[in-house]
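Only one protein chain is missing from this complex, and each of the others stays in its spot.
What follows is chain A.
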Amino acid sequence: MADEVLFEFFHMEIVGQFLQSARKDEKESAFTKLEFLGYRVGQRLVERFTKEVPRFKDELDTMKFICKDLWTSCYKKQIDNLRTNHQGVYVLQDNKFRLLTQISEGKQYMEYAPQFLAFPCGLIRGALSNLGIASNVTAEVSAMPACKFQIQIQRL
């Protein structure tokens, strides 16, 4: 089954649809919507995914789950590098992020990268929130298709 291709095409079209329906000055709102869409999907996905899984030991263990299991099922590969400052900041680096590989290689279309990363950012945030971790997730690209997701844990 080639459903991963289906998802890739689908994601591209959602991005296009949201950006098109937003007026020029409201590009931000399209990003917010995409992020929120990802958030809800992440929440639901992780709930189904962790149904029969033992409890996570700690925050780092949860992060490893995101990097390995969740990433593999959603994007067909693991996160290449996970770093943390042990104070609530985690950086997930993917050298060949699936949703960017079809878009561009290199630096030419850098300005378009953020729109394809809003959904995955939301997905991470949603997954974490349903595992009991409130966070902020941002993405950063230096050359497509590599990208970094920065997770900032919100302590209450």
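The rule we apply is simple: a contact is a pair of C-beta atoms (placed from the backbone, for glycine too) under 8 Å apart; a residue touches a chain by one contact, two chains touch by 3 or more; residues count from 1.
By our rule, contacts and distances are computed from a predicted model.
Student: Can you pick, from "V-type proton ATPase subunit a", "Trafficking protein particle complex subunit", "Proteasome subunit beta" or "Molybdopterin synthase sulfur carrier subunit", the UniProt name of the chain not shown?
Tutor: Per the UniProt record, the undisplayed chain of the complex is "Trafficking protein particle complex subunit".
Student: Can you tell me which of A:Q17, A:T101 or A:T138 touches the chain that was removed from the display?
Tutor: Final answer for the missing-chain contact: A:Q17.
Student: Which candidate, A:R23, A:R48 or A:R155, sits in contact with the chain we can't see?
Tutor: For the chain that is not drawn, the touching residue is A:R48.
Student: State which residues belonging to chain A touch the missing partner chain.
Tutor: Counting over the whole complex, chain A touches the hidden chain at residues 1-7, 9-11, 13-14, 16-17, 21, 33, 36-37, 40-41, 44-45, 48-50, 52-54, 65, 68-69, 72-74, 76.
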